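Here it is: the structure, laid out below.
With one protein chain removed, the remaining protein chains of the complex are shown where they sit.
Chain naming follows the written order as A and B, and within any one chain the residues start at number 1.
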Amino acid sequence: MSDLILLEHLTKVFMKDNETFKAVDDISLNVKKGEIVALLGPSGCGKTTILRMIAGFERPTAGRVILEGQDITALEPNKRKIGFVFQNYALFPHMNVFDNVSYGLKIRRFSQEEIRKKTHEVLEMVGLKGVEKRFINELSGGEQQRVALARAFVINPKVLLMDEPLSNLDAKLRIYMRAEIRRLQKLLGITCIYVTHDQKEALSIADRIAVMNKGKIEQVAPPFELYTEPKSLFVADFIGQANIFEGKVIAFKDGRLEVSIYDRVISARFTSSSEFKIGARVALVVRPEAVNLTRSDESALKGRILSSVFVGDRMEYQIELEPGHLIHAFIPYSQETVRFSHGEEVGILIDPESVLVMPF
Amino acid sequence: MRKVKFFRSVLLALIAIVVVSPGLAFAGQSALNAYTIWSERYANAIFSAFTKDTGIKVNWMRFSSGEVQARLEAEKNNPQVDVVFGNMAEAFVNGIPKGLFEPYVPKGAKDIPDKFKDSKGYWTGVAVDPICFMFNTKFLKEHNLKAPASWYDLLDPAYKGKLQMADARTSGTAMYRILSLVQALGEDEAFKYQKKLNANVQVYTKSGAGGALPIATGQAAGGVFFLVDALEMLQKGYDVTISYPKEGVVAGVEAMGLVSGTKHPELAKKFLDWASTERMQKIYEESKINLIPSNPNVKVSNPMLDMSNINILPLDIQWAGENRERLVERWVNEVLQQ
Partner (left out) sequence: MKFSNNEEHSLKKAVVRPTALPLLVVLWALLGLFVLYPLGKLIYVVFVTDGTLDLSSITKVFTNWYSRKALFDSLVLATSVAAIGTSVGFVFAFGTTRMTLPKVIKWFIRAVIVLPFVSPPFTSSIALTLVLGPNGLLLRFLGVPDFNIYGFLGTCLAEVLTYFPIAFMTLSAVLDGIDPNLEDAAMSMGSTRWNTFKTVTLPLSLPGVGNAFLLLFGCSLADFATPLVMAGHTFPVLTTQAYLQITGMYDLKGGAAISFVLLVPALMVYLLQHYWLERRSYVTITGKSGARSSLEGANAIVKVFILGFISVVSMFIIFLYSIIFVGSLIKVWGVDNSLTLENYAYVFTVGREAIKDTVLIALVSTVLGTILGVTIGYLVSRKDLAFRKTLEFTSFLNYVLPGTVVGIAYIIAFNSRPLVLTGTMTIIVALCAFRYDVPAIRATVASLHQIDPSIEEASLSLGASRLATFLKVTLPLIIPAVTSGMRYLFVVSMTAVSAVIFLVSIQWSLLTVRILECITELLFAQAAAFSVVLLLIVFAALGLIDLLFKIAYPSYLRQLRRS
């Protein structure tokens, strides 16, 4: 599959209080036809700015936006055939649902008949049949979200840009709508760039995720790879939860690293891209679900239970290794699970396969 | 939806009409424009008679004497009217050196005595109107007062805060009140007198006739007016007493003239010709306008308009016109300022 959208060295510099501020710093990214790519990162990392440059609402300071092989960097937003779903939906408050959804069709001068047909089709698709005559302020948040989607879908855009579309919904609806967006996107085969700061949303919706930090892309990868093979400490920390320890490389052994931590030596994986020297300070990344607790194992790292929280499907423990040094452990909950109480001394078992070493 | 579109276009059309219409309103206007100081009823009688006789429409506006003068001066470079009708002769005299008027001797002027017209035709008198006292009869009775027969009678403390008369800055009546006093008492004495009189004045009205109705209805005791305004009250059935000071009064000459640089000189001349005829001055009596015709051939039957027993002082209109502004300023600075 060829690239539908290509971002080349995209840079955006803002002036703010007489200081320049690089919101987007030399970003390159490709999106294939029919794919959902999520831009994930903390607030202010520049992801929305990228989206707005693709849509044409901002002019890049440098770099190019290429759509279907054509440079559209300087093209007016209304000539780009790109759909946009806004965080606040940006529905027209002075129009009813039908007029909102059919707006783009009317602008394109479709016939009355076609407008009616297409609008009803898309409204049915998003499950909004029967509310055509309602005004926006008479709709629930979820319904407004669907109108926003319908309005963007109906013009059959080449690319659909979504800017935190679910952030205004409550938790349950958000999870439902994730699946819904994914379903519709696959149904229509629409190419999609999806901005979010919610990693779960990104993981569950995207084919690939671009993790951003301070205007740069840290890593672009499919969700599983991102989780298991983070390329930077930032990504490891940002995606899922992670215990991060400082350690020292002691030796290479069987393609793995021996790292000393709290006077213990742990064998750990590392990703091919990084290089390590013996004696170097490194970061050890351990996912909390890879940590197990025991009362018996003598060889294990020792610690004291500081807190235990039951969150339904698992127990979340905080264990103090040394004063000021904590490790988190998530233990799946079942009837048989051993439960540890506050203050208890425990042995900590770490699955070596899931320990990842990274340069600091 | 279609209905909405229809109404939007109606709205747009309305806007367009509103914006375009003033332009249209200007087109095809050829009427005589006039300023007058005569009251609504009088002016209407005269101008509609003119329209009836000639078919020429008249746009007219009435202002007090000073305002007419001020407007003419303001509009000098772009005159808005063709004739001034009924303003005081001395105002015309005042306007001649300022270039406000153009001479034109109307056809009927030959019948009008020389003292009531300008020899060059800058102004032609249409009526004569003396200054008089007008008092509320009931007030006089209640306070056991006789109708004032001297200027000094007005200084009676019984009238404190009860007199209404016109403001010299705007009113021709006030100008003639001052001229009467100057002629009767001498200028310096006239201003000394007015300074004292000030204590008895309730309000100086903007127009000359402004105080007439309040006096007629008892809101004020009396004041100094042109006879025409006083007789108007009597005619309307109000119980007022008209009297004259023994020191004498002057009679105002109400005149008309051609505005210089007018856009319709032909219409203006037609009007001046018409208004100088006996026909016009006869309208006074027909319409119960109590002015004394300037044309001696026009007879009046109202005995109140017979001036033979009244001390009418001579007035040098030329002097009055030349000293108009000085007298007004003196009035503001000496009479108003206490």
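Operating definition for what follows: a residue touches a chain if its C-beta (ideal position, glycine included) is under 8 Å from a C-beta of that chain, and two chains touch if they have at least 3 such contacts.
Remember, it's a predicted structure, so these values are computed and weren't measured experimentally.
Kindly state which of the options B:Asn87, B:Thr124, B:Thr170 or B:Gln183 is in contact with the chain not pictured.
Here the residue in touch with the unshown chain is B:Thr170.
Which listed residue, A:Ala90, A:Ala179, A:Ile278 or A:Val338, touches the chain dropped from view?
Here the residue in touch with the unshown chain is A:Ala90.
Touching the absent chain: which residues on chain A qualify?
Answer for chain A: residues 14, 16, 21, 23, 42-46, 48-49, 52, 55-58, 76-84, 86-88, 90-95, 103-104, 107-108, 135, 137, 151-152, 155 touch the chain left out.
Pick out the residues on chain B that sit against the missing chain.
Counting over the whole complex, chain B touches the hidden chain at residues 3-4, 7-8, 10-11, 14-15, 18-19, 21-22, 25, 33-35, 39-40, 59-62, 64, 66-67, 69-71, 73-75, 77-78, 80-81, 161, 167, 169-170, 201-207, 209-211, 213-214, 216-220, 325, 328-329, 332-333, 336-337.
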